[in-house]
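Up next, chain A:
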Amino acid sequence: MDAAAIFERLQARFGDAVVTFDSGGEPAVRVNPSAIFQVCEYLKTDPALGFDCLSNQSGVDYPKRNDIEVVYHLYSYRVRHACVLKVSVARDNPTMPSVWRVWKTAIWQEREIFDLLGVVFEGHPDLRRILLPEDWVGHPLRKDFVEPTEYHGISTKRESML
Partner candidate 1 sequence: MGYFRNIKETVATIFEGMSVTFSHFMRRPYTVQYPDRVPIRIQDTLPFRYRGILEVDLEICTGCLACERACPIDCIVIDAVKDKDTRQMVLKRFDIDIAKCMYCGLCSEPCPTGSIHHTSEFEGADYSLESMLRRFVKTPVVAYKPKKGPETDPEVAPILDRGMAYLTDFAAGGEE
Partner candidate 2 sequence: MKQLVLQLTGEGGLLAGVPYPLAAALAMLLFGAIVVFVFVLPVAGVTSWLERRVWARIQSRVGPNRVGPQGFLQWLADGIKNMLKEDIIPTAADRILFSIAPYLVVIGFIATFAVIPFSSALVIADLNIGILYVTAVTGLVVVGVLMAGWASNNKWSLLGGIRSAAQIVSYEIPAALSIFPIVLLTGTLSMQGIIQAQGWAPWHWFLFHNPFTFTAFFIFFVAALAEGNRTPFDLPEAESELVAGFCTEYSGMRYLLFFLAEWGNLYVIGAIVTTLFLGGWQVPHVTDNPFVLAVLQFGVFFLKSYFWVFIAMWVRATLPRVRVDQLMSLCWLYMVPIAIVNLVGTAIWMMVVPAGLDRVVQMLMTLGGAAIVVGFFGRVRFHLRRAKLRDVDYYYNPII
């Protein structure tokens, strides 16, 4: 099933208020953040869709649009097709439901997005920093992140010899 057909099914189930079609770049389905869990659950449990794997979850920061986009790349090993979901959350208060109850892999992938972009996933069982140290300030993959000059008294810059 291609992205348009998947969108049609989702549209029939959830209506235009929840899902919209995004054809800029790779065709994707834009989902309202509050409904992402229901949409994902439907995508997984519906036999014709059967998206049993969340292969990639990533976040993109758009300061100009003032939102953070969380992108879900889904794959179905059963039906052997893929689809892309995009969710935009407000940049100053980025909270959205977690989908870890649908796919366990989301536990770690959402932790990474939380760590690097600061998106808070509600209902996540273990939302801690994963790659950076626990006491790190800020979320580095945000476009306005400024690298601190020192960390625990260690300078993060080295004088260039050139």
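In this text, a contact is a pair of C-beta atoms (placed from the backbone, for glycine too) under 8 Å apart; a residue touches a chain by one contact, two chains touch by 3 or more; residues count from 1.
Candidates were picked such that all candidates are chains of the complex that A comes from, given by their letters.
Not measured: the values here are computed from a predicted model.
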### Message
Going by the C-beta definition already given, which one of 1 or 2 is in contact with chain A within this complex?
### Response
1
### Task
Name, in rising order, each residue of chain A that touches candidate 1 in their complex.
160-162
